[in-house]
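A single protein chain has been omitted; all remaining protein chains appear in their positions.
Residue numbering begins at 1 within each chain, and the chains themselves are lettered A, B, C, D and E in the order written.
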Amino acid sequence: MKKIEAIIKPFKLDDVKQALSDIGLQGMTITEVKGYGRQKGHKEIYRGAEYLVDFIPKIKIEIAVAADRVDEVLETIQKSANTGKIGDGKIFVMSLEQIIRVRTGETGLEAI
Amino acid sequence: MKKIEAIIKPFKLDDVKQALSDIGLQGMTITEVKGYGRQKGHKEIYRGAEYLVDFIPKIKIEIAVAADRVDEVLETIQKSANTGKIGDGKIFVMSLEQIIRVRTGETGLEAI
Amino acid sequence: MKKIEAIIKPFKLDDVKQALSDIGLQGMTITEVKGYGRQKGHKEIYRGAEYLVDFIPKIKIEIAVAADRVDEVLETIQKSANTGKIGDGKIFVMSLEQIIRVRTGETGLEAI
Amino acid sequence: MTKKSMLLTAVLLLMPISSAFAADVIDSGDTAWIIVATALVMMMTPAGLALFYSGMSRYKNLLNTFAMTFVSYCLGSIIWVVWGYTLTFGPDHGGLIGGLDHLFLNGIDVNSVSGSIPTFVFVLFQLTFAGITVALVLGSVVDRMKFSSWIVFATLWLTFIYCPIAHWVWGGGWMGEMGALDFAGGNVVHINAGVAGLVLALVLGKRKGYGRDAMFPSSVTLTALGAALLWFGWFGFNAGSQLAADGVAGSAFLVTNTSAAMGALAWMFAEWYFTKRPTVLGIASGVVAGLVAITPAAGFVNLQASLIIGLVAGVLGYFSVSTLKLKLGYDDSLDAFGVHGLCGIWGALATGLFASPAISGASGLFYGNPKQLVIQIVSIVATIAFTAIGTLIVVYITKFATGGLRVELDQEVEGLDSALHGERAFEIG
Amino acid sequence: MTKKSMLLTAVLLLMPISSAFAADVIDSGDTAWIIVATALVMMMTPAGLALFYSGMSRYKNLLNTFAMTFVSYCLGSIIWVVWGYTLTFGPDHGGLIGGLDHLFLNGIDVNSVSGSIPTFVFVLFQLTFAGITVALVLGSVVDRMKFSSWIVFATLWLTFIYCPIAHWVWGGGWMGEMGALDFAGGNVVHINAGVAGLVLALVLGKRKGYGRDAMFPSSVTLTALGAALLWFGWFGFNAGSQLAADGVAGSAFLVTNTSAAMGALAWMFAEWYFTKRPTVLGIASGVVAGLVAITPAAGFVNLQASLIIGLVAGVLGYFSVSTLKLKLGYDDSLDAFGVHGLCGIWGALATGLFASPAISGASGLFYGNPKQLVIQIVSIVATIAFTAIGTLIVVYITKFATGGLRVELDQEVEGLDSALHGERAFEIG
Partner (left out) sequence: MTKKSMLLTAVLLLMPISSAFAADVIDSGDTAWIIVATALVMMMTPAGLALFYSGMSRYKNLLNTFAMTFVSYCLGSIIWVVWGYTLTFGPDHGGLIGGLDHLFLNGIDVNSVSGSIPTFVFVLFQLTFAGITVALVLGSVVDRMKFSSWIVFATLWLTFIYCPIAHWVWGGGWMGEMGALDFAGGNVVHINAGVAGLVLALVLGKRKGYGRDAMFPSSVTLTALGAALLWFGWFGFNAGSQLAADGVAGSAFLVTNTSAAMGALAWMFAEWYFTKRPTVLGIASGVVAGLVAITPAAGFVNLQASLIIGLVAGVLGYFSVSTLKLKLGYDDSLDAFGVHGLCGIWGALATGLFASPAISGASGLFYGNPKQLVIQIVSIVATIAFTAIGTLIVVYITKFATGGLRVELDQEVEGLDSALHGERAFEIG
């Protein structure tokens, strides 16, 4: 089992969610995060003082999937989150050793 | 060392925290997240337009533990977070390669 | 490739970001989290009732790096986030199996 | 000597004139002031009190608190013009209640005059008092009451509890006849609402987790803004109760401000001393405590008295919410009883102590009239007794009529904004 | 009989006096009331409406909505004193428009009197109406219009649409001459703004994602507070329109409050019945619906009528935003047309039905004067026709002058607060 974490632009969330639904993925957890990278923030001016806001709002999506579905999911996210502009984000893949469903106590792939 | 991530219902946080304390765990980090899964969101109606709010507020708990305590912790969380209703959440286990305590620079199990 | 997660005190963020820039790291994602640990929260009194606020605001920094830069990054964070007082936080290191840049589809070290 | 009386003097010197004619004259200045005073008191409920209370409720119940406050004023607005006004100010029956002669304001028209203002303005001024009084009650019960039960309760309570007491004091009933002094509503508004709140809170029971879970105010900012708007509106409440723009109104205005400021400083210093922190919630609460206490006294006491009344109110309010409530163990969510009930009692007593003949002719104990204090005590006890018993009956009727007063436990946990209204107070992520 | 008339009686009995002299007398009470009424109406725009509207707009556009509201009032303030007042209240030309005699308020000075108040106060009272009317329009178009286009549009619209209609009704123009009844602005303010908003919304087109994406109000709390402040200010709007502190003002005051309360309860119960949830947004919207509908009728109808007017307005508003809008498919972002346009039409009709001679002498259909209803219908149709066509022209001129009305798509997605103003509404992380 793998855990996929994707950092994407907030307004792309609906598209990504839709695309994942289309390939039959029904579960995910999202977090509001802030990103810092090549995409530069904007200047804000308050009462004459200029501040660079360099952390940009992003959404982090976390998905647990069976190992054999990873490639499909990665491609789906990469395509649906893509705008072609700097700051589109990253996708990370990690290994998951165990999953448990709290409600039933089921474990492993059953629990996804 | 392992990292345990649990997605739970927000109002269960106090119970889980208490249960973990009872087995001697004193450290954790929590994040407000939103979940999407089997549990369906509610409809919201604004000025006649109906919107489905399908992301449901959840709490993510992250805990670093020694490998030998993992099972005990998993069981504790699973029991204390359980309501038996859809949407109770998931627990994920990952491998942790290193831990460092910022204050002292201690590493490994010392740092937990 | 590794993923480094650091839980630090919020007001140390600027210092850490600066220190990481100084060693040439330009990307990171941050999340507002709350921590529970040795550092005790403060008491709040509302209309005579006393509440212990035991979750303390922290910032989680996530950074994907090439494996050979891990030690340097860990040291940089540990030093720049350090105040020497309880609650300075922890740093966790995990293995990353894959990274993809959404914009270009590049993978691996290219994508960082 | 006021303009009005001077004008009458001039006129009377010149020609014979029926006294009825003289009594029925609208004074545009008095009317201007009372229209504005009415608008100010109106604003207190859906803006001032709604903010003050919702800021103190937990975030998940912020909008529910707003809704209950708003709907209280709306219900009061309709009830008052249909049957409330006539029950209160209609022809007296046995000192207990007004007659039904003015249902739907029957018999009052655009030319009707009360004192020196149009009767319609008087009706509306009194309406705003009914509206805020019932809204005050909910401070004891937010976070757990069914919205439907609240609507039924408010309707019954206004009719069977508020109207009679308002009649007793201001509508020609026995309490006013006895000589009880209640300038702007110590008995009618604050003791009444505070005691009713306590009764309702006791029947409802405590909130889940009360005393164990942290129940933080959703926004002290909103509460502080609400307190500021309440203060602003209270000038209409107290100085407007003179029903004229004259010297007594000016005096009521002055002592209202003084007592509020003293209440705020007293509460703040009390908590600073005892808990090491002066809080904004404390300052805001102290403002309200000071305002409550001066309400019955506003047109009767002088500056020095108002300094003392506010000072005591601030300290009393602090102790009642920080010590008394914990000791006695009831869950008066936002302290309607602790602040309005207790400071209202103090204000009614203080009126009997400090009433100075130099203001409006009435004297209290310290000006040689101990009888006044006795009258005040009788009026306080009677108000408490009637409200406590009457509210209890109304509560049980409501419970029966709406199938239980309290929301389901999981709704309480989820929060009433989402569970009952399907809304969130802020969507500012 | 009012103080003023009594005074005049006394004086007239005593000495010969020119009627011009009598007419030019300032009454300090009336002046006090109208100054305050003006301040209240002023407050409605940058505080009441700004909160009401920005709380309903999406979070990313909260401040932009605030900015547009604020700037509307500022532009109105300048335009009115420079050329708006004279276009509206200057000497009539053919029943259509006022002359330019009072550019920069030329010819009016500190001693000028209108009725019983200083002319400067009358000018400012009317100014606040111009300011809020144009601000109401933007409820149809928030979330997508260029700020520069809004400024140009508001300037042109005030000049070429608002001033003529206000002249027709209140400035000696044909509509007033015909006998149309519009006490405080059913035609001039609400129908006018509602229809103009719809036209502008149709030209602008729908917001991206309209009907698909969830467009949640940024803060129902702010909207509810805004509604409370609008209610408070509306007393100045309606009761102030009598331009005196007298019995008719008192009556207008009373029916305004009743209709607002009825509107709120009606909307709330309607949605409770149909969607199972009484919302705070619904209560707040119902308040405004009730206030809009009573506006043209305030000085003409009695209490019973106001209960019905508010009731119908609340239900009408609910159906217009929950059913009609979805059926017809236009994107009236915050329902300026649905609430102000439709409830304004209902109020103008209701005035023709319910006007009671006992209030100000005018009679409607139910008091035996069917002609009044015809007059009202003519005035409504004329207002709609003129506004619709005139606004369309103004919109296209604006589009041409500012190179398109709508923000770039990525600005719309990013949100106008950040894209246009470089600000965030809350920084409370």
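Operating definition for what follows: contacts are C-beta pairs under 8 Å (C-beta built on N, C-alpha and C of every residue); 3 or more make two chains touch, one makes a residue touch a chain.
Nothing here was measured: the structure is a model prediction, and the numbers come from that model.
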item: Neighbouring shown chains of the undisplayed chain, as defined at the top; value: A, C, D, E
item: Of D:108, D:169, D:188 or D:262, the residue in touch with the unshown chain; value: D:262
item: Option from E:118, E:139, E:217 or E:240 whose C-beta touches the chain left out; value: E:118
item: Absent-chain contact - pick from D:79, D:108, D:121 or D:249; value: D:249
item: Touch list for chain C against the chain that is not drawn; value: 11, 14, 42-45
item: Residues of chain A in contact with the chain not shown; value: 44-49, 51-53
item: Contact set of chain E toward the excluded chain (per top definition); value: 4, 7, 10-11, 14-15, 24-33, 35-36, 38-39, 42-43, 46-47, 50-51, 54, 62-63, 66-67, 70-71, 73-75, 77-78, 81, 104-105, 109-113, 116-121, 123-124, 127, 147, 222, 420-429
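Note that in this section only the chains that are shown with their structure count from here on.
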item: Touching both chain C and chain D (chains); value: B
item: Any chain in contact with chain A as well as chain E; value: B
item: Reference chain A; chain at largest CA-centroid distance; value: D
item: Taking each chain's C-alpha mean as its centre, the one farthest from chain B; value: E
item: Chain C against chain B, contact positions shared by both copies (same if over half, else different); value: different
item: Between chain C and chain A, distance of the C-alpha-averaged centres to the nearest whole Å; value: 18
item: Between chain D and chain A, distance of the C-alpha-averaged centres to the nearest whole Å; value: 53
item: Chain centre separation (chain B, chain D; CA means) in Å; value: 47
item: Chain A, residues touching no fewer than two other chains; value: 31-32, 94-95
item: Where chain D touches two or more other chains at once, by residue number; value: 422-423, 429
